[in-house]
Every structure is written in C-alpha cells, then in structure tokens.
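Heads up, one of the protein chains got dropped from this complex, but the rest are sitting where they should.
And now, chain A:
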C-alpha cells in the first residue's frame, strides 16, 4: 500500500508546490483550478521522477521557514551593503577575495541551497564546488577579513542547513 502511494506521489511536497504555483499562475482560486493544479502536481513529478532519484531523508519544514525568513532579512541588508560599497568605495580600495568554505553538508540538495543562499546574500557569490564536494569556492566583493566571512557562512547558514537536513 505504501509502495503504491510512493509510486503515485514520489514527492508529495513537490506536488503541493506545483498545485500552488498553478493556482498563482491562474490568479484565481476556484475549485476547478485547484483540482487541475493537483492533477498537474501528480502528473509532473511522476513524469520527471527519473531526474529525482532520491530525496532528502529528513526535511524539517518549520526550520526551513525560519531559515527563509533569516535569509530574506539578510538579502535586504546585503542589498544596502552592496549599494553602499558601489557608491562609496573606489575601485583601488576594493578588496575582493576568493575563499574556500569547507563543507560539512553532504546532501546535494543542501549544498545547492547553501550555494544559492551565499549568492543572494552579503557581497558573496558562490562560484564552484571542489571535485570531491568538500569545499565551496566563494568570491567576496569587499572584505578585510576573508576568514571571518568563511566562519560567518559556516555558523549562520551551514549550521542551520545541517539542522534542516538532519
């Protein structure tokens, strides 16, 4: 029975997200649209299941919501910081740097989320992953202390992601 469920709904959360996206796309909440969204939400994960070989074992939605709020706040602060750097720091005083962030995360989904977060937040862009997947290459726009940036990323984002994908 549970195997049949798993076959129909390989990714229940994705089903829900697709249904919501469909309703938002229609800009209109009617029963017919909700049902059609659910049908799409069941068909699309089923049809693309081959590209989603496995899913994270544990994914804590509550912690993910808290993480999203923290990241949103950081994005606003990051925007102000980068705007300030653009307007006030002359090019010859700019101190860009490469940093390697050692990763404790193992799941590809978690590393993807971390890389996306880094790109969206304070003056950092994630550029590459080491071949063995243990380091993330990050470019910093302007910093006096690259080691502090690395420790901030680890303590602020990676620690929380470890808890989400615990």
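Everything below uses one rule, namely that a residue touches a chain if its C-beta (ideal position, glycine included) is under 8 Å from a C-beta of that chain, and two chains touch if they have at least 3 such contacts; residues count from 1.
We adopt the following convention: contacts and distances are computed from a predicted model.
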One chain of this complex is missing from the view, so tell me which of "Gluconate 2-dehydrogenase (Acceptor)", "Multisubunit potassium/proton antiporter, PhaG subunit", "ABC-type spermidine/putrescine transport system permease subunit I" or "Cysteine desulfurase" is its UniProt name. "Multisubunit potassium/proton antiporter, PhaG subunit"
Touch rule applied to chain A and the missing chain gives residues 21, 24-25, 27, 75-76, 78-79, 82-83, 85-87, 91, 94, 96, 98, 100, 102, 106, 108, 111, 115-116, 118-120, 123, 125-135, 137, 139, 141
